[in-house]
Structures are given as structure tokens and as C-alpha cells.
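Only one protein chain is missing; all other protein chains are in place.
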Amino acid sequence: MKLEFSAADEAFREEVAGWMAENLVGEFAPIRFRGGPGDEHMYVEERIAWEQRLAAGGWTCIGWPEECGGRGASIEQQVIFAEEYARAGGPGRMGHIGEGLTGPTLIAFGNEDQQARFLPGIRAGKEFWCQGYSEPSAGSDLANVKTKARFDEERGVWLINGQKVWTSLAQDADWCFVIARTDPDSVAHKGLGFFLIRMDQPGIEVRPIRQITGTSEFNEVFFDDAECGAGDIVGAPGDGWKVAMGLLGFERGVSTLGQQMGFQNELNAVIAAAKDNGAAADPLIRQRIADAHVGLKIMRYNSLRMLSGGGDGSLQPEATIYKLYWASWRRNLGKLAMDVLGPEAEMLEGQGYELGPLQTLFLFSRADTIYGGTNQIQRNIIAERALGMPREPKGN
Amino acid sequence: MKLEFSAADEAFREEVAGWMAENLVGEFAPIRFRGGPGDEHMYVEERIAWEQRLAAGGWTCIGWPEECGGRGASIEQQVIFAEEYARAGGPGRMGHIGEGLTGPTLIAFGNEDQQARFLPGIRAGKEFWCQGYSEPSAGSDLANVKTKARFDEERGVWLINGQKVWTSLAQDADWCFVIARTDPDSVAHKGLGFFLIRMDQPGIEVRPIRQITGTSEFNEVFFDDAECGAGDIVGAPGDGWKVAMGLLGFERGVSTLGQQMGFQNELNAVIAAAKDNGAAADPLIRQRIADAHVGLKIMRYNSLRMLSGGGDGSLQPEATIYKLYWASWRRNLGKLAMDVLGPEAEMLEGQGYELGPLQTLFLFSRADTIYGGTNQIQRNIIAERALGMPREPKGN
Amino acid sequence: MEFAFTEEQIMIRETAAAFLQEASTSAAVRAAMDTELGYDPELWSTISSDMFWQAIHLPENCGGMGLGYVELVATLEQMGRYLLCSPFFSTVCLAANALLVHASDEQQIEWLSPLASGEKTATLAYTSRGTDWSAESVSVTWTPVADGYELNGEYRYVIDGHSADCLILAAREVGSTGADGIRLFLVDSDTEGLQRQRLGTIDETRKQAAICCDSLRVPVSAVLGDPATEACSSLSTVIDLATICVAAEQVGCSQQALDSTIAYTRERVQFGRTIASYQAVKHKAADMMLKVEAARSAAYYAACIAEEALSGGVLGQELAEAASVAKAYCSDAAYFCTGTGIQLHGGVGFTWEYDIQMYFKRARASEALFGAAGQHRERLAAMLLDAPAIGGAL
Partner (left out) sequence: MEFAFTEEQIMIRETAAAFLQEASTSAAVRAAMDTELGYDPELWSTISSDMFWQAIHLPENCGGMGLGYVELVATLEQMGRYLLCSPFFSTVCLAANALLVHASDEQQIEWLSPLASGEKTATLAYTSRGTDWSAESVSVTWTPVADGYELNGEYRYVIDGHSADCLILAAREVGSTGADGIRLFLVDSDTEGLQRQRLGTIDETRKQAAICCDSLRVPVSAVLGDPATEACSSLSTVIDLATICVAAEQVGCSQQALDSTIAYTRERVQFGRTIASYQAVKHKAADMMLKVEAARSAAYYAACIAEEALSGGVLGQELAEAASVAKAYCSDAAYFCTGTGIQLHGGVGFTWEYDIQMYFKRARASEALFGAAGQHRERLAAMLLDAPAIGGAL
């Protein structure tokens, strides 16, 4: 065990920090610390411009292999980049789905043509992606996909029909990857395909979902004979589940440390508020702030263990706790933020339903324990996969 | 709604309090506040003598009808008696199973002969009872009884074979009521009988179970061709489940207010300890003591609602919360007691494994959330019976 | 001893429930909360003219029905359950209670009557910025001037303060501290020297305002009760009475969160089963029900005590304790039940479209009103630990 990074890694850290300090200024100053969870709908144009600034600096897709346009950065370097990016207040990445999900999926499962057509746009910060996984009746039960894909021999394209939901950034995305049923008689995770679909076409309608926060970053996406080119299916028809599960695997630990730096920014804001209004003298608040600090420190140690684990990048059983852990932690932080603010927690600044950052944290954190697998589903996963307890019986 | 008791009831309260003050002295002084949960094995002889003193004063079985030897006391009077009994530090009742369970069962389901033979001994504080419900494989799954009863035509008696567990006071009881399978081919709640069995016979062996507290109030009871007279089955063979369920119904709300007075005594002891050692100045302890106070007050209000509910004595859906509520409350109180005591909480006085009252409270309260239906079973009951949610599927 | 509703009380509760289910639908609530006023004046009229709720616990000589606090609380529980947007709480539970507790008989007749009839709305202003909700926190000051008083200072968190027709203002003599020097003044809200501003709030179903008194002149006749009598203790009673009303609303809010969640989980199918069939969901629901029922017991008990306090009964001494017990428990219960409600709704739980988020926000907002749960526990701790014990008085 050693906790220090190497001298080379520390130099890399300085490089990242220096670049961020030089670039996240001027026109980009307003987007510092913006565009994160609960705030993803904000400053879209500026964040697109920022994405291209990143690309110009060589800071997009750094974990991709060099032959795909990346830097082939080590895990340590990816961690360092994520940390310094968040520490500097780097805005929520418009390209994170392309960089973190589409790209790795295509690199692993796509053909050369797909890699050649899609990777450069992602790398350049010019093409943005959204994901079409969940459906109204396929939430926790992800395999219960009802969206259908039918190959139209005449026109030589796939026609997609159905509805996806909880699609963030759908209004601003150029492309969407979609799981759809290629075999209409199939059930569960069989007979699915993984499709790459252009958003700007008549067969697609995006309807924003207004959230508890009053804002909309999630959307419903309706497919009504939406077209998908014959060459834009990843893998074969029927391989969709395999590709999709591989993709979920890419949501590995590296980004978690950047995420945690965002959490640290939030905790710092709570601490600042407590010092400011005197709540820092309240013994009960002090306990809870310390508890949040303990929880976040340990979240980091957990991630370091996860990242240092299996050299093949496979997830250790203990990695199953991560989602439940952070989602519960952040939900508690949201409540703590409100209790620190006291009666002022209720008050909105300005006209309209405009929440402050801590208020957004409070309300949006109630979604954290739901999306990406509810706390209940996470506990099932821990019990069944990590502890080997009997699986939950399915109904008929 | 009215919270006051009538003038007559208040006079009754004074009568009870006066009698307790006059009688729970002298030889009985050492048993004040003793013999409660976690302490039931203590001072058995003295508590038997006390039972007979109560009987002489007409204070046993006050809720029984007058024709059965009781006072036919109203719900209010029973509540008042329970409260004043506990407030005065009345010891754990040796006769509580006979008075609260056997008696009402025989009055409801027994024949005249059984009533004539068994009620007077209970009323007089001379015959004591224990209960044989749970078995090693019939804990939460109470109907999974394996103990068998076979009628021996020759000798004209039932022969009982099997094992009961968690039987409190079995060493000191004269009689035990037992559920046993009269139809060896039956399963679940069918084919059971309800038997009244004399403890002092060769076919019965009592083995104390040493508990987390180091003491033993629960026992295993082994039946090896134990005899039960032909006239000592309540109801017909096969009626056992009906009788048993009726009996559980007798564990109604009246005794809860006395139980709560015992809890108040415990909370008072915790408060006294906190004042004594300075923990009362600790803001975190103050919150928890206040929370315990809130919880106990509301427990009382809940019981008052329960008792004021259906005039027919039937349980309202909201009564299903009672066990989960009090058991969880007392478990929390036990932990609070230890935290109030600080490092001294760990220290035993004297030689041997002799726990102080708050230490006993702490350890024994871990059993509260298990016996009589675990918290998990209680939540099933609330969800299924009160909220009408789907039943838990059984295995095969 | 009978800790259960009478048949008349059951009827009042059921009538309220039936009326509000029709009148305070999700659409009606959303429409009302979007207005600057914050409620539908027509519905407010109907409530007074058809339901007589404003009059429930007010004396008959002031146009009231002379019923008890239990009837009031039973009605408030239903208002909380259906998120009724109305100035009922401010008018009846704050202003009318202040008049009941501290005004002279003549003032009561003059000032309570238009409240009882629904003709006027009113509220009580006493808090300023900060976390202290006690009577002693009053910071707006009065100084004697010719023919009356001059008030200066700023109130905050004043419920319906932007819309109320009349304001009862708590102020303290300049230079006084603690419980000393506090008086209550009744003024029309259009009096010169008053500036009122609605404050945006996360929970839009109940509006709050800031009120600034800038050399506000009020006549001697505006003082509630005898101008020489200290009002701190009365104000404290009024706060406790209002606190119990909030607790009752929280019970209704918790109950509805439970009911709507159960209904949703019975419909929602995942992995081929309704999610209501999963033990994880059932056990959360069971915990919700436990809290709902316990909260209800606490609120009803406190209502009985409030009734005693208003009628001079001996149990009225328990008012502060009963109010804090109820508020501490019901606040936590409502937050738990509405938050768990969102969780068990899954994805739709955090959409604007579903109502559970409105209940969650209401729970969070009402938690802060009149002191958070922790503050009420500390108040109880002071009673239990710093003074001769009340522990034995179970």
C-alpha cells in the first residue's frame, strides 16, 4: 500500500491544474461549478464551447487509446484529471456520455467504420450523445424493453418505434444510443439490438420532463418510425444486451473520484454556510458535518481500493456498494444543507422558481437514490452478487 | 375525546395506590421494581408470596368476570390498576400467564369442568402457568408445530412428544399450555390441539437457556411421553389453532399501560443517571433523552387510542404497530442508557456476571425486537393486515 | 377517559375530507400556488359560507361555533392531507388564537367576528431573520409616542403576510430583552409605514412574507388586551397553539404520502410483480404507517391539551410539552413519509407531474415552522433535565 502518487503523476497534476487555471476564465468564468447533477440543463452553449476548448487542449477522451485519439492515460492520470477538473470547478461535461459510454462501447464492440465515423466527433467535442435505456415499464427492470426495431428491406434502414425515458441532454444531443427489440417475440434480455440513432430527424420527438426542481434535464424521447442506418447497429441483432451490459461496465471507478471532488465542493459550501450563519456552533450540526466529512473521506478510500483492485479492471464484490453509498451520502448532505440554512432554506432568490445551489442539491439528491438503480435494487445487487444470497423471485 | 378519568375511577386509583403503599413493604420491599423483563428469574419465592398477598387483597384477575372470581373491572380500572401497580414498583407478576392468557382462554373456550378446576388456583395465586408455543423450527412460523399428541386409549390420556422453546418461568410453573399436533399427517395450522399439561411429571424436562445477559428466564421444555388428562384438552382435537389465536388476542392493550409505566421507570433511571454523571449537559444526550420521552408519551397516546377504539374490543388496524413501536423504542433506550453511563457502562459490580439494571435493560432489549414476533414479522403484519399489501409467498 | 373522536367529530372530519377531495384537487392546488395571492378567493368564500371552518373553535358571541380544538385539528389534518392553499392557518390558527388568548372581550367581539365569518383574513407577525421561533425572539420595537406607539423593524417568515387584511404585530419596548416589554398590536395591512413583500418559497402551497415597519404609527386602541400587560406568555401560548395546528397538518400530509404511495406500488409492475409485493417496499410502508399513526396520536393528544388550555382546564399546563412532543414527532414523521414516498414512487417520484414532491416540500417547509424538531427536543430536554422532573407524570 502506498498513498502517494509518483513524481510523474504529480507533474501531470500540475499540468492539468495549470491548464484549467489558464483556460477556465474569461468567457468560461460563469460556468465554473455549473452544469452538474440537477444543473445539467444550464449554460449548454457555453459548455459546448468549453468542450471544444478542452478538445483543443487535448483534454477530451484522455483515457481512450492513442490510436483512437486519446492519450492512453493511466488510471492514476485519469483520476488526477478528474480530480483537478472538479477542484477547479470544471463545468458538467456535455460530452461525458460520448466520452465515457459511446466511445468505450464502440472501441470494444463497434466495427472500424463505426469507430472511424463516430470517435473523432466525440473527441473533438463536436458531436454529443445521449442514452436510450430506460422505458416507462423498464426502470429497475431494465431488460423489459418494449421499443422495437424492424429492418425495412426496401429502404435499407432500421425503423425504431417506442419510447425512452430519463434521457438527459436529449434536446442537445446529436446522437442517441438505443436498446430496442429486434425480435418482436423475444422477452427479457434476449432479442435486443444496440442502435446508434441521429436525433435530428422527424421520427423523434423529445419532451422534457419537469422535475421536482422545476427544471428539466431528463426527457422522454418518442420514436415513431425513426430511422437508423443499416450500418449503425453495434454488434449483431440480438447482441444488444451484451453490448449494453459491457457499456454499464464502463461506468467504472475512474469518474468517481471526480464526482467526489464535486461532492467536496458541495460539502465545502455547506460548511461555509454554517460558518456564515452561526450553525457551525450548533453541536448537532457539528456532528452531522463531521459525519458528512467522514462519509466523504471514506468514499474516497473506497474508490482508491476499487481502482487499486483487480488489475484487469474487473469489479471486486465490494465495488457493488458504491452507488448505494454515494447516493445515500449525498441525500443526507442535501438534508444537512437545509438544516444548516434554517428557515432561510425555504427562501428563493429572484422571481420564478429559481433554486440556489444548496436547494438544488437538496431536491435533486432525492433522485440520486433512484436513477441508475434505486437503493432497493442496489441492496438486491449487493445481497445477491456480493453476498450470494438467493435471488428475488420474478413474477409471471 | 376526553382525557380525564371519572371521579369513581380516580377513587379507584387512590385505592390501588394506597393498597400498594401499604403492602409492598417489609418482606416485599426487596422485590420492588424487580422481576421484570430480563429479571424474571429473580426472587421467585418472594414473588409467589406476593402473588398470594395480591390475591388476598382481591387484586389478582381483576378483569375477569365476577362469576369467575374476578372483579369485572372496566377497561379504565384495569388500566389504572396496571399503572399504579407499576408506578409503585410492583414486581413482575408470577401469575401473569395464568391471569392474562390461561384464564381468558378457559373462560372463552374451556368447559365448565376446566374452568372450575383451573381458575381458582390462578385467582388465588397458587397455581402458576407457562406457555408452550414456539418450537425450534416454529419461531416466526408459529404454525410449523412438530410436537405431537397421541391419545392412548388404554391409559385414557394424551401422550405428548416434542420440544418447546422460549418458555419463560417453566421451572417455576405448575402447568403449561401446549399446542401439539393431534393429526400426525396434518400441516400448518390444521390438526392441532390445545393441551393443559402438569409440569411435575417424569415425561417433562426443563432446560434453562442461558441468555445474552448470562441469566436464564427462558427455557427449553422437552416432552417425552408426557401425559395430559383426557379432560385437559381445550376445545376439540383440531381446534388448537383457533384457541391459540384467540389467546393471542387476549394480549390486548390493557397490560400495555402497565408495561409503559415500567418503561417510564426505566427512562427515569436513565435521566437520573444522566443528571448524576453530568451527561445531562451533553447536547446529543439531551436530544436522545427528549426523543425517548417523546416516544414514550406517544406510546401512551397510542394505547389510549387503542383502548378507546372498537367498543367490542376488536383490534383496529393501527394496533398492529404496537409491538414494533415499543420494542424499537426500548432497544433505543437500552443503547441510550449505555451512552449516558459512558465508559462506566461496561463495568460490573461485584463478582460474577452480575449486570446492573441499565445493563440488563441494554442487553435484554435486544431480545424485545425478536420474541413475540420479530420486527421483520411485525412489519409484514402491518403491511399485509393493516395496509393490505400482498402476502409474502411461502416456500415449498 | 375516552381518547377517540365522538360521532360528531368523525362527521366533521369526514365532511372536511369529502369537501377537500373535490375542492382541493391536484389541479386546484397547482393553480392556486401559482398565483401571487396563493389561494383561490372563491374557494375561501365557500369555506366560510358553506363549511364554517373559520368559525369552528371561536366563541359564539364572536360569530363562532363554539366547538373545540379537537374539531379544529381534525379539520386541519384534512387540509394538510389535501394541501389546501388558503389563509386558514394564518387567519385562524395564528391571528384568531392571538385574539382569543390576549385580546379583551370587546376586542374579541370586534375583531374575531370578521375572521369567523371569513370576511377578513389576518396573520401574526413576530419572527425576524434567524432560527429562533420563541416568543422571546421578538425583535421589532415599539416606542411610546403621542396617542400611541411607533414600531420599527423587520419581520420575516410571516405566513400569508403579503395578503392578510389585518396583521397582529408582536413588538418589544425599545431596550427591553427576553420576556419583557412585548406587546401585540392589531393593524390593517394597508396602514402607512408597512411594507410587505412576498418571499419566494420552495413549498409554494403556503406563502411567506417579509414585513417592514418603518416608523409605523399605531394608536393605543391597537394594543391587544390591557396595554400595561406583558404579552410574552400569551404569545408563547399562541405559538404553541399554532404549533399543534402545524403538527395536525403534518399528520394529514404523512397520511396522504402513505396512501398515494401504497396506491402507486399496487399498480407499478417490475420483474413481473407489483412492487407492493416486495418486502423492501412493504417494510418501508410499514414504517411509514407506524409513524403516521404515532404522529396522529401525538397531534390528537395535543389538541385535547390545547382545548384544555383555552378553556382553563388543569391539563392546560401541559401545553408547551404537548406542543413540543407533537411538533418534534410529526415533523420527523412527515419528512420520513414524504421522502420515503418519493423513493417508493421511483422515477416518477421526482417529477413535477406527480404530487408526492409537493408533499415532500410541504413537509420540509413545515418542519422549519415554529422550530425544527431538534429545537423542540431541546425544549423538552430542558423541562426534563434542567428543572424538577416531569418524567414521572406519564
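A, B and C are the chain letters, set down in written order, and residue numbers restart from 1 in every chain.
Just so we're on the same page, a contact is a pair of C-beta atoms (placed from the backbone, for glycine too) under 8 Å apart; a residue touches a chain by one contact, two chains touch by 3 or more.
Here the structure is a predicted model, which means the values were calculated and not measured.
A.B. asks: Using the touch definition up top, pick the residue from A:109, A:151, A:222 or A:325 that touches the left-out chain.
C.D. replies: The single option touching the absent chain is A:325.
A.B. asks: With the full complex in mind, choose from B:26, B:184, B:202 or B:343 the residue touching the hidden chain.
C.D. replies: Among B:26, B:184, B:202 or B:343, only B:343 touches the chain that is not shown.
A.B. asks: Using the document's contact rule, name the residues of subunit C that touch the chain not shown here.
C.D. replies: 278-280, 283
A.B. asks: Please output the residues of subunit A touching the missing chain, sorted low to high.
C.D. replies: So the residues of subunit A touching the missing chain come out as 1-6, 9, 76, 79, 83, 260-261, 264, 267-268, 271, 274-275, 280, 283, 286-287, 289-291, 293-294, 296-298, 300-302, 304-305, 307-309, 318, 321, 324-325, 376, 378-380, 382-384, 386-390, 392.
A.B. asks: In the whole complex, what residues of subunit B lie against the chain that is missing from view?
C.D. replies: 134, 137, 139-141, 144, 165-166, 209-212, 214, 279, 284, 338-339, 342-355, 359, 362-364, 366-367, 369-371, 374-376, 379, 392, 394-396
Going forward, only the chains that are shown with their structure count from here on.
A.B. asks: So, comparing C-alpha centroids, which chain is the farthest one from subunit B?
C.D. replies: A
A.B. asks: Rounded to the nearest whole Å, what is the centre-to-centre distance of subunit B and subunit C, using the mean of the C-alpha atoms as each centre?
C.D. replies: 41
A.B. asks: If you average the CA atoms of subunit A and of subunit B, how far apart do the two points sit, in angstrom?
C.D. replies: 54
A.B. asks: Which residues belonging to subunit B are in contact with no fewer than two other chains?
C.D. replies: Expected reply: 283, 287.
A.B. asks: Can you list the residues of subunit C that touch 2 or more other chains?
C.D. replies: 274, 277, 281, 374
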